[in-house]
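Omission of a single protein chain aside, the complex is shown with its protein chains in their original locations.
Just so it is clear, A and B label the chains in written order, and each chain counts residues from 1 on its own.
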Amino acid sequence: MKQLIVFIKKEFLHVFRDRKTLLMLFGLPIAQIVLFGFALSNEIKNSKIVVVDYSKDPVSTQLTAEIAASKYFNVARSLSNARGLEAAFKKGDIKMAVIFPEHFSDDLIHTGKATLQVIADASDPNQATTVTNYLTQIVTSFNARLAQAAGQPLQIGSQTRMLYNPELRGAPNFVPGVMALVLMLVCTMMTSVSIVREKELGTMEILLVSPFKTVYIIIAKLMPNLLISIFNLFVILILSDVFLDLPVKGSLLLLLVDSILFIMTSLSIGLLLSINAKTQQAAMMGSLMGMMLPTMLLTGFLFPIENMPLPLQWLANAVPSRWYFIIVKRVMLKGMGLGSVWKESSILAGMAILLFTISLRRFKIRLQ
Amino acid sequence: METVIHTENLTKRFGSFVACNDLTFDVHQGEIFGFLGANGAGKTTAMRMLCGLLTPTSGQANVAGFDVYSQTNKIKKRIGYMSQKFSLYDNLTVSENIRFYAGIYGMRTPQIRTKTKTLLEELSLTGEAKTLVQELPLGWKQKLAFSVSVVHDPDIVFLDEPTGGVDPVTRRQFWDLIYFAADKGVTVFVTTHYMDEAEYCNRVSIMVDGVIAALDTPEGLKKTYASNDMEEVFYRLARNATRKAD
Partner (left out) sequence: MRTLLFLLEKEFRQMMRNRGLLSILVIAPMIQLILLPLAADYTVKDIGMAVVDYDHSPFSRKLVDKITASGYFRLVGYEPSYKEALNLVEQDKADLALQIPAHFERDLVVDNNKDLYVAINAIEGTKANLGGAYLASIVSDFNSDIRLQWLGPAPDATPQIEVASSNWYNPLLNFHLFMVPAILVTLVTAIASMQSAFNIVQEKESGTIEQINVTPIPKTLFILGKLIPFLVLSVLVFTLGLLAGWAFYGIVPVGSLWVLYGSLVVYLFSMLGMGLLISTYSGTQMQAMSLAFFFINIFNLMSGVFTAVDSMPKWAQYIVETFPTSHFIKIMRMVVLKGSNWGDIGYHLAAMAVIGVFLNGWAVLNYRKTV
């Protein structure tokens, strides 16, 4: 035990003497998460659109005003005719065009129906569907007001409550997601590169020739990264509370324990990657290229996992960050306890133990 | 005899720390000049200034007739260099390394081909032309690194602790190469820890704490300091040194 502590102390000295790397290890993950918490959301807002009004009557003007007032739209310009549309779309300026045909309100009053033409730039299908839906929503409520003004009977209304995130901010979804992403990637990269670095310098051999157990050496190597990541985690939680209004509603201890398990899985993956890498560069690129996309896409904060084809859902189940994301959302944002996350926590714990054991064994084998 | 290196009061300061203090010496064409000193004495700094890698703080120096302040590019064309890590590219073959360095010094392809052939014969490495450098034993790597450093027939070649870590036989063979080059008129400026190698040089200078404490032929030094060998000379001069590491 005492040997282990000596080792750990030495590893800490290494890390803390390298000021530049230290700054980056602490500063960068934190900076990223705060930035993303403020800037990212899945919402579609301020989409630039164009209105072409051939009719220019009270109804079309009123409806145009309502569209412009909506936070979803940013009426870039009102064209007098639709000829410039194709060019405008190609230039990438606008996402949608709303066209009022001639005699709009006349048709509405005399035939009881008028058709509004909407053209969406579907190169981004998601945005196209969403902005079309938002526009339809505005028209629907406009219609409903027309109906109410005409004294329509039998109105079914709905009172809607948005839970956990009434302002529909992006932070509640992205902060946990990016936390999982950044912790996973940084821990994996740091661990794999630093171990390969020792291999390159030759100092690893010295350690391995010593009478100390390999497992102690590995634990000592992983310690500084573990503790730095835990520190980062605390800073992120504090910043989320102070700047992003996302306090930890549930048990901090539970969150901490699960975070440690999660970090252990990343560190073990880093260890595994370091075994076959001959150079720091190979370790680095292996970690980055191997983990970046899968973690981004399969954690569940960008795309819902339930939507994915079944094989990819299974693949996602093998990605530790997918489970950690659920745990953070439930414990931090909803304030739930162990009872609701025991399944995910056990999976995470199982992964941590499994990955650590496998990587330890392979590490030992490699040396022989 | 022609002077290929001339320094006058050459000084290098890093902040308040004076690495090289008022160095004044000459190196003659074709001689093997040993540049000795303990760790931290300032040898590497001095050599880097002469190679055009570091700008001096004050003083003057000429290498191969060019000024170290303003004509470093011209200096670089006329010198060769072998660093402590004798930077050959591990994942290139022997001939690929020769081709690269010869090429960037401006040699033409037919020239390179003949030079490679000659070089490999001189080193008895003809069979290893297509071997990756990382697979060569240390001694061969060193010899190859030296040959590569003189592939473009420079006026002067700077060797920074070239014989670290090899057995005495290989070291002797290495020095044979140095003699061979010197015979052809190349001036050799070599730093080393091995005191027996100091005996092989025409003249030797010993740096202690940033200054040149002694400069003479090995014979002359042994007489001046009443010693039997260079090791004793060195010991007498360096034991009172205050600086411990580079």
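As a convention for this text, a contact is a pair of C-beta atoms (placed from the backbone, for glycine too) under 8 Å apart; a residue touches a chain by one contact, two chains touch by 3 or more.
Remember, predicted model here, so these are calculated numbers, not experimental data.
Engineer: From the listed residues A:G170, A:P224, A:G270 or A:P320, report the one that touches the chain absent from this view.
Structural biologist: Selected residue, touching the omitted chain: A:G170.
Engineer: Among A:V257, A:M284, A:L338 or A:I353, exactly one should touch the missing chain; which is it?
Structural biologist: Residue touching the chain left out of view: A:M284.
Engineer: So which of A:S194, A:S259, A:S321 or A:S359 would be touching the chain we can't see?
Structural biologist: In the full complex, the listed residue that touches the missing chain is A:S194.
Engineer: Just to verify: which one of A:S80, A:T129 or A:N317 makes contact with the chain not shown?
Structural biologist: A:T129
Engineer: With the missing chain put back, which residues of chain B would touch it? List them for me.
Structural biologist: Against the left-out chain, chain B lists 51-53, 73, 76-77, 79, 81, 83-85, 87, 89, 91-92, 96, 99-101, 103-106, 132, 158.
Engineer: List every residue of chain A that touches the chain not included in the displayed model.
Structural biologist: Within chain A, the residues that touch the unshown chain are 18, 20-21, 24-25, 28, 31-32, 35-36, 38-48, 63, 74, 89-92, 95, 108-109, 112-130, 132-137, 139-140, 142-144, 146-147, 150, 152-166, 168-170, 172-173, 178, 181-182, 185-186, 189-190, 193-194, 197, 276-282, 284-286, 288-290, 292-294, 296-298, 302-304, 306-309, 312, 316, 326, 329-330, 333-334, 336, 340.
Just so it is clear, only the chains that are shown with their structure count from here on.
Engineer: Which whole number of Å gives the spacing of the CA centres of chain A and chain B?
Structural biologist: That pair's centroid distance is 57 Å.
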